[in-house]
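Have a look at the structure below before the remarks.
Note that this complex is displayed minus one protein chain, with the remaining chains in position.
Right, subunit A next:
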Amino acid sequence: MNAAMKPGPRHTSSPASRVSTALSTVVAGLRSWSGLLAGATLLVIAVGAASVPNFLTPFSLATAMATLGPAALMAFPVALLVITRDIDISVASTAALTAACSGLVFAAQGPTPVAVAVALAVGAVCGAVNGFFVAVLELPALLVTLGTLALFRGLCYVILGSTPISPIPDFYAALGNNTVGLTILPWALVPAIVAALVAGVVLRGLPTGRRVLATGGNPATARYSGVRTRRLRFGLFVASGLAAAVAGMIQAGLTSQVSPDLALGMELDVITMVFLGGVSVLGGKGSIPAVVWAAALLMFIRKFLQLNNVSGYAQGIVIGVVLIGSLVVTNAASALVERRRRSAVSAESTPATTS
C-alpha cells in the first residue's frame, strides 16, 4: 500500500480530510482498472437488461460472444506483446492469409486436418517473420507489422483473386456457428477463453510472465539479469501468429467462406481491447483480467447499441469515445495519485526540516 491510501494522523478529524479519505478510496478503486471495467460492464448489463427487450436472451448472448471470439482470441497474445514494448497490428491480415492457405487445401478436396495444420503452420511462419524483423533485427514492431499487415493482405488477394472459397468444411462451420453442448457458450469463444487463461496464468504465475514484465519494464536490465529477451519476444510473435490462425478459422466459420477480405480491419478491435484493458502503451504493465473485462465491456456496449438499432457508424463513434475516455480517466487517476503521494511525502518530511 502506498502513502496516498492512508491520510496522515494529524488530519483524521477534519471534514476536509474525510473528503480526501473518500477520494483516496475512489482513486484506489480507479487504480484497479479491471475493477472499474467490471463495474462499467455490470452497469451496461443492468441498463441493457432493464431497458432493451431481448438483451439477455440466450440467442443475444451467444451471437454476441461468437462475434467477439476471433478478435478476443488475438487480443491476448497482442497484450503480452504490448507489455514487452512490442505490438502486432498484422494479426487480422495474418488470420486472412492463414485462412486463404487452408482454403486452398479444402478447395482441392484436401482433408480438414491438413487444412487446419496448414493454417497453423502459416500462422507460425507469419509470426516468425514478424518476430525475425522485430526481435532479431531490432526493427520497430509497429512499422514491421504495419508492413506485414499490407503484405499478408496483399498475398490473400494474390492467392484467392477476388473469388471467395465456399463451401467450407463442417469443422469450420461448427467452430464459427455452434455452441458447446447445450450451453450458450459458442465454440467461437472457446479458443479466446483458453488464450485468456493461458496468458493470465503465464503472466502472473510463471517465470515466463515475470520475464515478460521485466522485458517491458526495462529491456536492458532484463537482458543483464539473464532474460533471453530476443527469444521471448520472437516466441510471443509466433504465439500471436498461431492465435491469428485459429481466429481465421473461426472467422471463416462465421462467414461461411474464405475471402481475401476476411477479418479486414479487425486489428482495430484487437488493439481497442488491449488498450481499453489498461495495458500500458509504454510497456511493462498490464493485466489479463482487465483485458477480459475490456472485451466483455465492448461486447455488451455493442449489443446494447445493436439492439437499439444504432447504425454501424454511431457504434464506431461510441467505441472511439470509450477508448479515448478510458485513456483520459487512467491518465487523470494516475496524475491524482501521483500528486497526493508527493504532498503526503512533503507533509511527512516538513516537520523534520523545520525543527
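Heads up, the rule we're going with is that a residue touches a chain if its C-beta (ideal position, glycine included) is under 8 Å from a C-beta of that chain, and two chains touch if they have at least 3 such contacts; residues count from 1.
Throughout what follows, contacts and distances are computed from a predicted model.
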item	value
Undisplayed chain, where the name is taken from the UniProt record, one of "Protein tusC", "Putative iron-regulated membrane protein", "Monosaccharide ABC transporter substrate-binding protein, CUT2 family" or "Xanthine dehydrogenase subunit D"	"Monosaccharide ABC transporter substrate-binding protein, CUT2 family"
Residue among A:A38, A:L104, A:A117 or A:V194 that touches the chain left out of view	A:A38
Where the unshown chain meets subunit A, residue by residue	32, 34-35, 38, 53-54, 57-64, 67, 164, 166, 173, 176-177, 179, 182-185, 193, 200, 204, 251, 253-257, 259, 261-265, 287, 289-290, 292-293, 296, 302, 306-307, 309, 311-313, 315-316
